[in-house]
Every structure is written in C-alpha cells, then in structure tokens.
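A single protein chain has been removed from this complex, and every other one stays in its place.
As written, the chain order gives the labels A, B and C, with residue 1 at the start of each chain.
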Amino acid sequence: MLEVSNLACSRGDQRLFSGLSFELHPGQIMQVQGENGSGKTTLLRTLCGFVSADEGYVAWNGAQVASLGDAFHAEILYLGHLNAIKDDLSALENLKISAAFSGITLQDAAVKSALRRLGLKGRELLPCKVLSQGQRRRVALARLLVSDARLWILDEPLAALDVRAVALIQELIAEHLSGGGMAIFTTHQPLQIDGMTVRTLALS
Amino acid sequence: MTGLDIWMRENPLTYVWLGSYAFALLIFVVELVLVRHKRKLTLEQIRLLREAGEED
Amino acid sequence: MAINWFKYSAPSTFYALAGKLIPWFAISAAMLFAVGLYIGFFVAPVDYQQGEFYRIIFIHVPASILSMFLYLVMAVYAALGLIFNTRLSAMMATAIAPTGALFAFISLWTGALWGKPMWGAWWVWDARLTSELILLFLYLGYMALHSSIDDPRRADRASALLAIVGSVNVPIIYFSVKWWNTLHQGSTIKFSGTSMHVAMQQAMFIMLAACWLYAIAIVLARVRSVILERERQTKWVAELPEVRA
Partner (left out) sequence: MKELTLFGMLKLVVQRDMTLAMRRRADVLTTLIFFVMVVSLFPLGVGPEMEMLRKIAPGVLWVAALLASMLSLGRLFSADHQDGTLEQMMLTPQPLAVIVLGKIIAHWMVSGLPLVLIAPVLGIQFDMQMETLGILILGLLLGTPVLSMIGGIGAALTLGLRGGGVLLSLLVLPLCIPILIFGTAAVDAVATGLSPVSHLSLLGALLVLALTFAPWVAAQALRISME
C-alpha cells in the first residue's frame, strides 16, 4: 500500500503543491491530472525519491520510504519521459540490462517473447538508433512485462504510441492490477482499463 | 638591477606601504563597495517585485 | 542563561541580529587595524636581516591564516547545511567564500612583494605560497560551481559537497606541497623567528584580530543580502522598513 501524507514540493521559489494526501491500495490505479507545470512529473519523481519533499512523507506498507532506502526500489518501476534506452545497444540488450538493474536475470527467450508481444518481432537485434520514436518507446514499455515490481509509476506512458500499442498497454495495466499491483500515472490521452475505475488526483 | 629594484631599496617603507597595505586596504574597500552595491540591488529588486505583485 | 540557538538560526531573526552586530565588528576592526599598524610601523624595531621589508608580514601572515581558516569555517557551515538542511548555514557558506578568496589573494600578493626584495623574484615556489595558490583555486572552484547552478537549493548542496571534499583535501595538498618543496630544496619564507620582538608579536596578533573582525563584519553584511534574496517571497521581508521605504 502506498500512502502519501501532507506532501509539499516546490521548484525554486515556487510552491507546486502542498497538503497532498492519498492512499493507493493493491489493485487500484490513479491518474494524476493537472496543467503543464502543475507538478505532475515532480510528484512522480518525489514518489521515486529523486526529489525530496519540503513537507510530509511517502510511506510504503506503513514504513516511510526514506527509512526503507534502496529496498523500496525493488517494489517500484518508474517510466519517465525519457526512454532510458541506449542507442548503441539492441532492443534485446537494452531490456536485459534494465531488467538486470532491477535484480532480474532474464534468458534471451523471455526477452524476445516480451519484445514480440510489443510488436517488435524481427527488430530485437537491431541497434535502437535505427528504430522509430514509437518503437523505442515500446522497447522501454517492454520493461512492464518483465518486471515484478508492485507499484508502477508511469509518466506519459502513451506518448508516441499508436492505437494498437495503447490498447496493449491498457491490457498490460489491467493484468498488473488484477494481480494485486498498483499504478499511478500521468497522461494527456484517455486511458480505459476494463472493469477498473481510474481514480483521479487533480493538481492545480 | 632595474630602476624598480633601486627605488625599492631606497624607499623600503614606501614600498611596503603602497605595495602591501594600501593594496590590501584597496581590496577591503572594493569588497565593501561591492557588498553595499549588492544590498542596494537586492532591495531594489524586492521592491520591484512587490510593486509588480500589488498591481495584480 | 540558556541561549535559544534555534531562534537565531531562523533567517528573519538572524537578519536583524546581524544588522545590529555589523557596526560593532566594523568599528572594532577599524580601531584594531589602526593600533596594529601603529605598533607594526612605529613601535616594532627594524629587523636586522630583512630591514623594513619584514613589516609586510603584519598583513601577509594574518591574511594567510584567515584564508585557510575561513575555508574550514565555510566547509563546516556547508556540512551543517547539508546534513541538517538548515538554510542559514548554507547561506553563510556562500557568503564566506568571496572573503576567503580575497584573503588568499592578499596573502599571495603580499607574499610576492615580500619575495622580490628578499630573493630578487616576484614569485618563488615556496610551500606556503604554492598552497595558498591552490587554496585560491579551491575557492574559485567553489564559487564557480555555486554560480553556475540556477536552483539555489541544488547550488547550496552541490557546492557544500565540494567544500567538504576540498577541506579533506587541504591537509593532503598542504603536506604534499611541503614534501615537494623540500624535495626540490625550494626556498621557504621564514621570519627570523629566533628573535621575534615582543612588539612584532603584538602587532601580528592585533592585525590578525582586526582581520578576523573585518571578515566577520563583511560576511554578515553579505549574508544579509543573501537572506533577502532567498526570502524575498516571505512576509517578514515585505514588512522590513528598508523594503517599504
């Protein structure tokens, strides 16, 4: 369970949000809404621990994240604006390495099937620099398939994706939630999860 | 020996005064002026900010 | 009587306190400078080896001592700011750096002026001068890093880390430079220590105290500007008489 209590963050002099509190239970999904510059990305980055909050705290299963330290990182999967993909490595290598960073050793077959599900069949061994923007995003999203993190923190996961890929991502999130996972995300496109209500959190 | 060397040996106290103490004093004065200037600028900036804020 | 230190670590209280203290430090610094210079030039006798030139030490030595000490003070403030996240300590660290750099520069300048009549060269690679030069580089690096980061919080934290790394390095640098100096049989600045006259010592101490007081006064004056700049959004700044006028 993710618990955010009385959180306040600022950028420079500017207070982005304050007094933010919410809880996210297993199987729940939440969309963070707000205009540009309202602090959506900052909130997600605060949850990851990149940004330290001015006030308040983030807790995971009752323990403050700050005290959990690196152990908390095994519970989350963060997908930012940037794809975290190396242009010089192939899709296969990229996925294997990023999985290894979160402590998962993968066989080539598993990686290939994950990439195949995202529609990258036949492109697994090409260096990522020859892939299109949407294909690179899909390589990044393939991490969702191989991760066993309980909390997904997704910043604009649908950017640069076509309709088919969007449908696939919705399917993946639904699977994750039905397995007791949690997700918090931002998006400019509507996201429909079958049989789930997407809670919203508005930042002004 | 250059001209400066000869002058230095003939007027050691002037050399010490002008070279070290007057120079150090100059640095202190420059620092003082800079700090005062900074304060003036900061105060001005804050006033401008406040006026801009009151008009809103 | 227990002093409430936390009260004084709030920028608003400190701002007012510093404003009251600055004149006292400034006036006593000026008085001590006058006394020190009088003793240094009129009471202290001429050195039998170095003639009148030795009188440079009354500014050279205090400036050297202060430049090194200020670096340590800066690093301590920086560390406090980094560990306890106190805003005021970080501001103090930034306010100290320029003064420390200037003292390092004065020390280098007066060292060169002292070297010319003594060794016939403006610059000799003496251990103290070389370490002083490196110290100036460290100050410059600190200030360059701080000024090239726009977000003040990141600037404070990043330069604080640099100051701490630098202060760990200062003894290593000093030791290595000393070693290097003896290895190459370099010249060392020595002030005929065997026969240091009492008046010479007095002049030196008084000048040191004067430099200290001057440094405190100017750092407090600078930190007041920094406080204003950082706290410009707050209510207490808006209510200050100097802002309202």
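Definition applied: a contact is a pair of C-beta atoms (placed from the backbone, for glycine too) under 8 Å apart; a residue touches a chain by one contact, two chains touch by 3 or more.
As the structure is a prediction and not an experimental result, all values here were calculated from the model.
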item: Touching partners, among the displayed chains, of the absent chain; value: A, C
item: Residue of A:Val4, A:Val32 or A:Cys48 in touch with the missing chain, whole complex considered; value: A:Cys48
item: Touch criterion as defined above, residue of C:Met91, C:Ile134 or C:Val243 at the omitted chain; value: C:Ile134
item: Residue, one of C:Ala44, C:Val61, C:Val177 or C:Ala203, that touches the chain absent here; value: C:Val177
item: Sites on chain C contacted by the missing partner chain, in the whole complex; value: 134, 137-138, 140-141, 144-145, 148-149, 151, 153-154, 157-158, 161-162, 165-166, 168-169, 172-173, 175-177, 179-180, 183
item: Residues in chain A touching the chain absent from view; value: 48, 50-52, 70-71, 73-74, 76, 78, 80-89, 93, 97-98, 100-105, 127
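As a convention for this text, only the chains that are shown with their structure count from here on.
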item: Chain nearest the overall C-alpha centroid of the shown protein atoms; value: C
item: Distance from the mean Cα position of chain C to that of chain A, given in whole angstrom; value: 49
item: Rounded Å distance between chain B and chain C, as computed from the means of their C-alpha atoms; value: 16
item: Touching two or more other chains - residues of chain C; value: 232
item: Multi-chain contact residues (two or more partners), chain A; value: none
item: Complex contacts: residues of chain A adjacent to chain C; value: 11-13
item: Residues of chain C touching chain A in the complex; value: 150-152, 232-233
item: In the complex with chain B, residue positions of chain C that touch it; value: 37, 41, 51-53, 55-56, 59-60, 63, 98-99, 102, 105-106, 109-110, 113-114, 116-117, 120, 214, 218, 221-222, 224-225, 228-229, 232, 237-238, 242-243
